[in-house]
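The complex appears here minus one protein chain, its other protein chains still in place.
Chain IDs A, B and C follow the sequence of writing; residue 1 opens each chain.
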Amino acid sequence: MFINAMGLILADHKRIQLGELSRPRALAAIPFAGRYRIIDFMLSNMVNSGMTSVGVIALHKYKSLMDHLGTGSSWDLDRKNKGLSLLPPYINSVNINDGGEIDDLSGLLDFFRANRRRYVVIANSNVVFNATFNDFVARHEESGADISVLYNRDGMKYGSPGAILGVDRKGWVKDVLFNPPKPVSSRCSMGVIIIERERLLDLVNEDVARGEHDFSVENFLRRYVELKIFAMEYKEVLLRINSIQTYFSSTMDLLDERTRQDLFWSGLPVFTKVKDEAPTLYGSKNRAENSLISDGCLINGAVSNSMLFRGVTVSAHATIKNSIIMQDTYISEGVVLENVILDKNCVIRPGIKLVGQKEFPVVIGKGAIV
Amino acid sequence: MFINAMGLILADHKRIQLGELSRPRALAAIPFAGRYRIIDFMLSNMVNSGMTSVGVIALHKYKSLMDHLGTGSSWDLDRKNKGLSLLPPYINSVNINDGGEIDDLSGLLDFFRANRRRYVVIANSNVVFNATFNDFVARHEESGADISVLYNRDGMKYGSPGAILGVDRKGWVKDVLFNPPKPVSSRCSMGVIIIERERLLDLVNEDVARGEHDFSVENFLRRYVELKIFAMEYKEVLLRINSIQTYFSSTMDLLDERTRQDLFWSGLPVFTKVKDEAPTLYGSKNRAENSLISDGCLINGAVSNSMLFRGVTVSAHATIKNSIIMQDTYISEGVVLENVILDKNCVIRPGIKLVGQKEFPVVIGKGAIV
Amino acid sequence: MARTEIVALILAGGQGSRLGVLTKYLAKPAVPFGSRYRIVDFTLSNCSNSGIETVGVLTQYQPLALNTYIGNGHPWDLDRNKGGTYILPPYQKTGHSDWYKGTANAIYQNIEFIEDWDPRYVLILSGDHIYKMDYAKMLETHIRQKADATIAVLEVPWSETSRFGIMNTDKQGRITTFEEKPKQAKSNLASMGVYIFNWPVLRAELSCDEEDKDSDHDFGKDIIPKMLQVGMNLQAYRFSGYWKDVGTISSLWEANMDILDRPHDINLRDRDWRIYSRNPVKPSHFIADSAEVSNSAMTDGCNIFGTVDHSVLFNSVTIEKGAVVRDSVLMPGVTVASGAVLNKCIVSFATVIGQDVRAGADITGRCQYTNEHLLSGGITVFERGLKIRDKAVIPGNSMVTYNEPDEIIETRFRV
Partner (left out) sequence: MARTEIVALILAGGQGSRLGVLTKYLAKPAVPFGSRYRIVDFTLSNCSNSGIETVGVLTQYQPLALNTYIGNGHPWDLDRNKGGTYILPPYQKTGHSDWYKGTANAIYQNIEFIEDWDPRYVLILSGDHIYKMDYAKMLETHIRQKADATIAVLEVPWSETSRFGIMNTDKQGRITTFEEKPKQAKSNLASMGVYIFNWPVLRAELSCDEEDKDSDHDFGKDIIPKMLQVGMNLQAYRFSGYWKDVGTISSLWEANMDILDRPHDINLRDRDWRIYSRNPVKPSHFIADSAEVSNSAMTDGCNIFGTVDHSVLFNSVTIEKGAVVRDSVLMPGVTVASGAVLNKCIVSFATVIGQDVRAGADITGRCQYTNEHLLSGGITVFERGLKIRDKAVIPGNSMVTYNEPDEIIETRFRV
């Protein structure tokens, strides 16, 4: 309960773009796992750790993120003293078009000054797992490190793995390689670090003084020579979303019993914005199997190995296979979909056939009428 | 209760700058009347009218406005469906410094689409009064006008009166003059208009199509030839804040019994962010008279004809006359202030003397140590 | 708007004893309904959607679950700083204390609460009806007709008039006479138990009624007839649309089946009039390879490996492979183990139906749980938190409730 730490989530990541899905929104706001946005998992981890103060740095396209987060009440973060702070770039001059400057870091400094917790957990929003940070913060405290970083052994699994860590026997980071062509280790940073707030303030102030405005987890890791960085392994289920391919395969992983159990049924709830949809209704001639289906759907066709978000309509004689169908999308009669990702509010007209490949799913952007 | 209208407050005004007070914040966020920000009056008017959906357009320096508004709970606007929406400029490209564009109006259109009320009350934030809009909306409905505008008879009172309305016998606007050298009428627009939401959407869409991005009450009034604009008089107490001078004189007006009664004791509460300060303590040798004093102050000196915000300390042998002292400012022993405006968090060191003139008060910016 | 225009009061104090074990630990308004909801969600959502922000819930019997379910009122947007939801049980005053004695007495005991809001109008509601209604429109009519009270009515089949309070009205909708459960009705306009009163009028009537030793202190039996007697202007407000009193096991079962068979009647998918509920915070439901689901409703957290037909499943229900569930209502957390077959069963919270159990309408005969007083048509009801023994056979019209372990119940656990 009484964790002496606050959270900071980076809603965007310079190196990660999910094509059509990224077009209208920040990475953190991309819908995932039927009822959620990607950020819900990290936010829930923080809230489940007992944090009552979380900041979200959003640099652009933050409108859907703002709409999603609202007052923070879905995460019980609608606190008197602003439990959830969206930190957009502050425009400090009278008119941006008259040459005003955008000052990301001064807003961030205010946030750290107003919320006095001893530690800060800083996290990228592209990793999906379900855990609390309490033990990690305690271990960080014991270690005496400047920064602790979480990693898992995914290093060999993905083509573009991010930051690979060289770690000595005692757990100290001795080397950091970004996207190496041939990984030297399987230890792959999760993009989650723990640091003392006062220490962080010093580092950020230094950056500001240097005219450096780029705040990222990776920039901290780069400083492994001057700072003592301790590495801690995370051993449970973890999904990394780095690309359309990993977005698609991570979704399909959720159909696996073990992954689903670990992410959703370990006893720590994953909170998201409540939508008050009706229950899902199954008609008399539907055929649904091996699929995750959210509230508010109408299922009259065949759905297999797929993920349906809230409010999807599947008309009779439609067939959906290995696909991801986002909120309020309408699938007309006789449609055939295979290896497809449909964003929100699409309409697929009668008889349309869309077939992609597992490695190259067809992606249709928000609101398309096909 | 069941008013079929939503509110929209313009936090900034191109033509209104309050010098040092405007430097760190939007016009709407300037502290006023001891416990409030200027916007609190308009927001309270809307909430007291029964509105449960209010948007605030902020174009720049919106950080203190965001902090002040928080989740909207102080105005009971922390609704499930976002009672209070801050509408900052949305940055739609990846990086504003890479030539992204700021798109004010598309966010506004989304707001109007998501909140379905029949009418919209659009208001500038520089007028302070205490009233509900229920009767005005009813009269607008009866009039058959495209737009209704509120005015009062202040036209002769101020040097720079804003929009002077020429009105025919039936109440239709026939002429609009902006800052005329010699007012043709005493009817001065309050910068508050009522319009049907659908009509507004059409007008804004038109503007967008024309590449016009300037959204203001004055731009609507300018169209009095093509649109039917109905004028309605407001007869109660109204303060206009157009300049440092009017800010100062409006504050002094509050010491007048009638003004205070009308603005604060007419039965309609003025809501503001709750600060949970301690009660104000008066020492044994203070001398306070004809002043408005907020919670959390310590009064040990002489205070007359002044307005003290929350958490002000007045040390022994200090003398404050005809002045406005904002939140958490510290007045040391032996200080003499006359016709002074001190912004938040100032420290006035022992023995300092600051004397301005009624028409030209000395203004000291936020956080200054004098 | 310094004063509150209208305060709603939901009568949720009844024991709901006709729902048997379903209300053993819960007040009736807290009973689950329609896959995602509790009965009271409909009334609370109607208030919220009508713009009513001050709602008192008068409880007496087992208020705890209702209290924690309603909580801060946030799911219904009723967590207001001014207004919001209040649980109002009877309380101790200086010198005396009373349980609520009737619907009118319950309101009488809360006069102080109502006065605190200084309302013009008071809306009296019942917490056990399923319907969608805009009370703001009813209030508009009430104001326009300059009524002392307005009563919502709906047309019922002439054959059923003897079960309702029937209003006889003149052509303008003014109520001329009121008959409680008449044998020979003159009209088929039945009271829905939804009343708007001018508060000063109601306050006077309640005080007067409280003095009357012969009164049952009931709105239908006492308050309304007295007001008609003295010639007050009582208006009937006609409602058309889905409305169901879910006060009995069979009406509760039927109303659940209506969601499947007549989805457009109550229309839960209407986005302009959402029915809000407290969210269970569970992931999307999972339909396995082995599952067959038809004509059914379900919600988050379900895991379906078996066969579900024409049933209503609440959150986190697990149907194991080979289990078959038909015409049933399974409340949150219920597990049906492999090989079990349920027909027309209502299973309360978290109960585990063991392997190869056979229960419900298709099993004839009697057992120690047979209860033909409350049950008919083969409906079979299970209390919450039971583990039903593998292979148990339970005939229809049974109300399975824990006493001690026996050949049907293996054990019980805390829910």
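A few points about this structure:
Here is the rule we go by: contacts are C-beta pairs under 8 Å (C-beta built on N, C-alpha and C of every residue); 3 or more make two chains touch, one makes a residue touch a chain.
In this text the structure is predicted, and so the values were computed from the model without any measurement.
Displayed chains that the missing chain touches over the full complex: A, B, C (touch as defined at the top).
Summary of contacts with the chain left out: across A:Leu268, A:Ala316, A:Val355 or A:Ala368, the touching residue is A:Leu268.
Of the listed residues B:Val184, B:Val274 or B:Ile369, the one in contact with the hidden chain in the full complex is B:Val274.
For chain C, the residues touching the absent chain in the complete assembly are 15, 24, 59-64, 67-68, 71-74, 79-81, 84, 86-94, 97, 99, 112-113, 115-116, 414.
Interface residues of chain B facing the missing partner chain: 33-35, 73, 255, 260, 263-264, 269-271, 274, 276-286, 288-296, 303, 307-308.
Chain A residues in contact with the hidden partner, per the touch definition given at the top, are 1-2, 47-50, 52, 73-74, 76, 78-81, 132, 267-269.
Operating definition for what follows: only the chains that are shown with their structure count from here on.
In terms of Cα centroid distance from the overall Cα mean, chain A ranks first.
Set against the Cα centre of chain B, the chain with the most distant centre is C. Each chain gets a centre from the mean of its Cα atoms; for chain A and chain B, those two points are 39 Å apart. The centroid of the Cα atoms in chain B and the matching centroid in chain C are 47 Å apart.
For chain A, residues that reach two or more other chains under the stated contact definition are 73. Looking at chain C, one finds that residues 74-75, 276 touch two or more other chains.
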